[in-house]
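Every protein chain of the complex appears in place save one, which is left out.
Up next, subunit A:
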């Protein structure tokens, strides 16, 4: 089928002079990508699936054994792991909700013409372009109990944001909101500017108020793209490692990705950590699947 759709090569072209056919050219583009995908994505994926059924440890040369579902069984009955999942769930809910609200709010504010709009939009996008490790480090400074500007501005005395077990997770979530709200903003802005102006005019003529117009016209038209932002951010938040790892060592802020890292590269429990990685993958897949189903429904309407 695919070769039928290909157009014929211009006989005067240089490629034709070298004796290449259009199929050769197609393969030249596709094969490197395929090789790359297989070597770096598919192969490790399958290989780690294999490891997850063994007691393999990457730092030891002893022969490993096939242990069946033992890794999975241990992990799913481990209270410690479950508490990591609960922490991760809290983190995902707080940070994604925060990003959606802040990002969409900013987009609503930006969705009009005002002087220096381009500059302001670009500046607002900066946080998301920074390296997460750097963001983590300087927010650590901002949160510093004795001389950090955040406590100074809000008059919180020497409140220890990152070493207080109750607040550490939320402090990280706030940083994540700061960093990733621009992403939601960017997508929302694209969605908002795609709403035709004449619909707003028609609504104004129909004497609809701001809230009525927003809920009846803006929101339904932007919701598909908002859902896409939500999918992306949920997936990403679920996997958060870098910010949290650099910012705090509190066990109450130990996200599942940090747990996974410790298991794989501090305890060298390679087989078990592969199993954990698969559990996380399945969870993320399940959540995104729910979203995608809902997204398709929204789009159909």
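Operating definition for what follows: a contact is a pair of C-beta atoms (placed from the backbone, for glycine too) under 8 Å apart; a residue touches a chain by one contact, two chains touch by 3 or more; residues count from 1.
Going forward, contacts and distances are computed from a predicted model.
A.B. asks: As a check of understanding, state which of "RNA polymerase subunit sigma-24", "Aspartyl/glutamyl-tRNA(Asn/Gln) amidotransferase subunit C", "Lipoprotein" or "ABC transporter ATP-binding protein" is the UniProt name of the chain not shown.
C.D. replies: Looking only at the record, the undisplayed chain corresponds to "ABC transporter ATP-binding protein".
A.B. asks: Which residue, A:116, A:129 or A:205, contacts the hidden chain when the whole complex is considered?
C.D. replies: A:205
A.B. asks: Tell me where the left-out chain touches subunit A, residue by residue.
C.D. replies: Within subunit A, the residues touching the omitted chain are 196, 198-199, 201-209, 212, 216-217, 220-221, 301.
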